[in-house]
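What follows is a single structure, and I will ask about it in a moment.
Removed from the display is one protein chain of the complex; every other protein chain stays in position.
By written order: A, B and C. Residues from 1 in each chain.
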Amino acid sequence: MAWSRDDMARRAAQELKDGFYVNLGIGIPTLVANHIPEGVDVTLQSENGMLGMGPFPYPDEVDADLINAGKQTITELRRSSYFNSADSFAMIRGGHIDLSILGAMEVSENGDIANWMIPGKMVKGMGGAMDLVAGVKRCLVTMDHTNRAGASKFLKSCTLPLTGQNCIAMVITDLGVFEREPGRKFRVSELAPDVTLDEVKAKTEADLNWE
Amino acid sequence: MAWSRDDMARRAAQELKDGFYVNLGIGIPTLVANHIPEGVDVTLQSENGMLGMGPFPYPDEVDADLINAGKQTITELRRSSYFNSADSFAMIRGGHIDLSILGAMEVSENGDIANWMIPGKMVKGMGGAMDLVAGVKRCLVTMDHTNRAGASKFLKSCTLPLTGQNCIAMVITDLGVFEREPGRKFRVSELAPDVTLDEVKAKTEADLNWE
Amino acid sequence: MSNKVYKTAAAALEGLTFDGMSVMAGGFGLCGIPENLIAALRDSGAQNITAISNNAGVDGFGLGLLLETRQIKKMVSSYVGENKEFERQYLAGELDLEFNPQGTLAERIRAGGAGIPGFYTKTGVGTVIAEGKPTREFDGESYIMETGLTCDVALVKAWRGDTQGNLQFKKTARNFNPMMATAGKVTVVEVDELVEVGSFDPNYIHTPGIFVQRIVEAECEKRIEKITTRERA
Partner (left out) sequence: MSNKVYKTAAAALEGLTFDGMSVMAGGFGLCGIPENLIAALRDSGAQNITAISNNAGVDGFGLGLLLETRQIKKMVSSYVGENKEFERQYLAGELDLEFNPQGTLAERIRAGGAGIPGFYTKTGVGTVIAEGKPTREFDGESYIMETGLTCDVALVKAWRGDTQGNLQFKKTARNFNPMMATAGKVTVVEVDELVEVGSFDPNYIHTPGIFVQRIVEAECEKRIEKITTRERA
């Protein structure tokens, strides 16, 4: 049985280590915050200028001057700090964030990622995604293994315009977990329950290390 | 009668305009603060990270955490703000300071300045001087017209290692005031009392516009 | 004594606006945008504006106001997804658009204000963003050069400001505002609250007054794009 979105988020949350500073993208990555393992203390960064992102506010706490990078209203914590966008991306570009968890439209076998643009469609912009994949120490993708048409999103090389090159260290899909060392091929490190290696092979265009 | 150090500072102070942000170097430039014309409100920057430098403290106010760029203890004003050294020099390099008044060992006829190093002597370093002459909107030098040996300090070209090129708009010496428009020669715009043009000519190596 | 304080947003922009001008506007989404100054810029009638702002507002609010009136010729932004009129004009070829990665945009603005005409970054290497840009290797890795950005007028939103132009920002409404304050030939600030000089602890001033030429107190609507809440247990 393939993993649900929450299963994928739960699996991704296991990559969080105590003391980590983490940036979570929109979609499945946002759900990761609900699955942080007990005893693991992480600080969430929001690239619009905040460390120590708290949960959504109670209705009477909503503050227009306090939003996350997804433009949702949020709250602060005792540890929180605010800073400007240049300082925020200095933090990201400078390699101070331990882990970024992103969604993707495509990931290639050499760790490229495409998640910001579909040519011919209205282009909304890359926001902070290019900075995150270029700067964060370790970038992890959560995505469905195939698109709605059943085609693999884990490709030999990305067909869509890239967000970044050679920057994804781990991919978590509904079928399993795929990891790579720098300069090596991705290997299958975990399969979702009842998912077979053959099923993954059939649904993967990328050339993985299948050992 | 040639100008005294205080006369030179008083003359330099006439270059201050209401609302100016100003950086004053060590020596005669420091004295300028004592001669700010009435009705002219200026804010002094100290490149170690302060705007709105106040006077020396009373003995019981001395604070080791509050010094100027000359490492002297100072005080703050109601308008003061503190910032880090990168922000301080962003302010300087970015052209936000209206006027810098500096001392000099040599100035050349094309506006070069040398004021940080004498080869063969122990070199103490340029501190913030190179940033100031490169970044501040208008740089003005106060210096004696000749050195102790009677040789001109206003030269065809500097003999000492430069602090900056083509950056000095006005030179105030004990003999007078010398101004230039960008790309033009310095011209004599004022003489100290009883100082003759011939005396200035005799003591000046630089080729000035003597009209 | 020189005076930086203006009574209205319109007065604060007087004499500064012209056709073909470049403008920066602070804010992230609708958070921390100079609402009143943007409205005053619209009312000025200036045309063919190049607007540098992380986002393009929404229909009928923020920079959306200037899109409605077609006063914007070009946008430099990182994300513009929330605006149908923007989309229409862009797809019709009526509007020029330059995408910058958000961190690159923020740094370009800081660099412009800091007298740094160019810097190198890894962001965008191997993507369309790198096309046509000089590259250089450092320690065997490839970087692209980005340039500093300045503008004719920077429109900034702060929380509190004093009459000398010293500013404090509130929470995530800080975002692009402090850098933009440094990058305008003229910087105009609207504040929720104008206070007397000496009201701030000098240790905690986010933007020193040197960067601010004009300041106006103005009431903000502070529209929220996505109200997300939780229920009390």
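One rule holds in what follows: a contact is a pair of C-beta atoms (placed from the backbone, for glycine too) under 8 Å apart; a residue touches a chain by one contact, two chains touch by 3 or more.
Keep in mind the model is a prediction, meaning the values are calculated, not measured.
K.L.:
When the whole complex is taken into account, which chains on show are touched by the absent chain?
P.N.:
Within the full complex, the chain left out of view touches A, B, C.
K.L.:
Looking at B:F89, B:F154 or B:F178, which residue reaches the missing chain?
P.N.:
The single option touching the absent chain is B:F89.
K.L.:
Pick out the residues on chain B that sit against the missing chain.
P.N.:
Contacting residues on chain B, toward the hidden partner: 46-50, 55-59, 61-74, 76, 82-86, 88-90, 92-93, 112, 122-131, 134-135, 161-166.
K.L.:
Please output the residues of chain C touching the missing chain, sorted low to high.
P.N.:
107, 111, 114-122, 136, 138-139, 141, 143, 147, 168-171, 202-204
K.L.:
Residues of chain A in contact with the chain that isn't shown?
P.N.:
So the residues of chain A touching the missing chain come out as 18-19, 21, 39, 41, 43, 45, 51-52, 76, 78-83, 89-97, 135.
We adopt the following convention: only the chains that are shown with their structure count from here on.
K.L.:
In this assembly, which chains make contact with chain A and also with chain C?
P.N.:
none
K.L.:
Centre to centre, by mean C-alpha position, how many angstrom separate chain A and chain C?
P.N.:
Roughly 28 Å, centre to centre.
K.L.:
Go ahead and note the Å separation of the Cα centroids belonging to chain B and chain C.
P.N.:
The mean C-alpha positions of chain B and chain C differ by 35 Å.
K.L.:
Where in chain A do residues touch two or more other chains at once?
P.N.:
Answer for chain A, listing residues that touch two or more other chains: there are none.
K.L.:
For chain C, write out the residues touching at least two other chains, lowest number first.
P.N.:
110
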